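The complex appears here minus one protein chain, its other protein chains still in place.
Let's look at chain A:
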Amino acid sequence: MTECTSRRGILKAAAALPAMGGLPWRSARAQAANTVKIALLCDFGGTYRDVTGPTELACIRQAAAEFSNRGFNVEVLYGDNQNKPDVGSNLARQWIDRDGVDVVVDGGASSVALAVNDVVREKNKVFLNTSSATSDLTGSKCSPNTVHWTYDTWMLAKSTGGATVKAGGDTWYFVTADYAFGHALERDTTTFVRNAGGKVLGSVRTPFPGTTDFSSFILQAQASKAKVIGLANAGSDTVNCIKQAAEFGLTKRGIKLASLLMFLPDVHAIGLQTAQGLICTETFYWDLNDRTRAFTKKMRPNISVPLCMNHAGGYAAVLHYLKAAADMGVAQARANGVETVNRMKAMPCDDDCFGPGQIRQDGRKLHPAYLFEVKKPEESRGEWDYYKLLQTTPSEEAFRPLGDGGCSFVKA
């Protein structure tokens, strides 16, 4: 069968040859050299699909469209990482080796992102990480080829964790997704809770992916008598935890839930009735200011789930990359990933989603972090109107100080 197909393929190619005789080969090759290839790697079919997936793809295409008349072409590819590090890193390798991809965007789940981080570094391409949480990407696992754009576990721990301890939640118990992301989020939050004088009474590690019933873990958390249950998980895991905690009456007993990583689509899925009063941190909200509203209006026809910071991160990171590529010339940008990332670091950032900002030496993109409270159903005035802004952490305080991360190539 294979032989038959390949023989047929050869015959077809042979038949097509005369037709291609007139094709301007040189110009086709020139066009390829003048094309930047961007590939989005994230979850297209699982837990994290709605907070990345097709909506982020639409945002990246938007950024590419805005650069359509700058004298070079932008081609966007995408693939599903299935939340598996081996699948993700193989796809990235294949894209770079076979398809000539220059930039891998997102990466997805932290475990996948750490694997892709190594691949991109080895191949000297560019990795724009826009939805992974682990702060190790700019710490012990930092890479000169990587920009970590949207948020990280340290920032979440400081904003949501810090605010919860300040409000009196000084004893914690963690329900942690059992992989790189959950571990990093638990570790970073624990540091904040302890530094603020609080105590961590314990934690339970839940298998990922594949856990749907969290009631057992929630009861263990309740039995610890902690005032706060820290949810070091994301996506539908967080949704199920919050729903089931409400079902078992934890909130009625005065136990607080700290949803350390929650996105607007999650709130949409839980429903305001159950989610009201929860606090969470994002670096983008569609209704934050005139620029974010304008961006959302522009995107609205192409999306079906509410925009969250990951989607915005995809747009903004690609936009900034394209600015740098246009600035240094496409050929040079494609040739050397480290040099391109260095140019991105040297140029100030500015976009509709995150406003003005900059990329630090270790690859950390700096912008403000916003602490939100989920509105009561009667406070919500329209579609996706779910958040009330509680506090803003300015960009210089929102992320881990440069010296504390332990990034190997940061000069003291």
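In the analysis below, a residue touches a chain if its C-beta (ideal position, glycine included) is under 8 Å from a C-beta of that chain, and two chains touch if they have at least 3 such contacts; residues count from 1.
Rule of thumb we're sticking to: contacts and distances are computed from a predicted model.
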item: Omitted chain (choose from "YeeE/YedE family protein", "Formate dehydrogenase major subunit", "Branched-chain amino acid ABC transporter permease" or "Membrane protein") - UniProt protein name; value: "Branched-chain amino acid ABC transporter permease"
item: Hidden partner chain, touching residue among A:265, A:314, A:337 or A:357; value: A:265
item: Contact with the hidden chain (one of A:189, A:236 or A:296); value: A:236
item: Among A:66, A:118, A:178 or A:339, residue touching the chain not depicted; value: A:178
item: Hidden partner chain, residues of chain A it touches; value: 43, 45-51, 53, 178, 204-207, 209-213, 215-217, 219-220, 223, 235-236, 239-240, 243-244, 247-249, 253, 265-266, 268-271, 273-274, 304-305
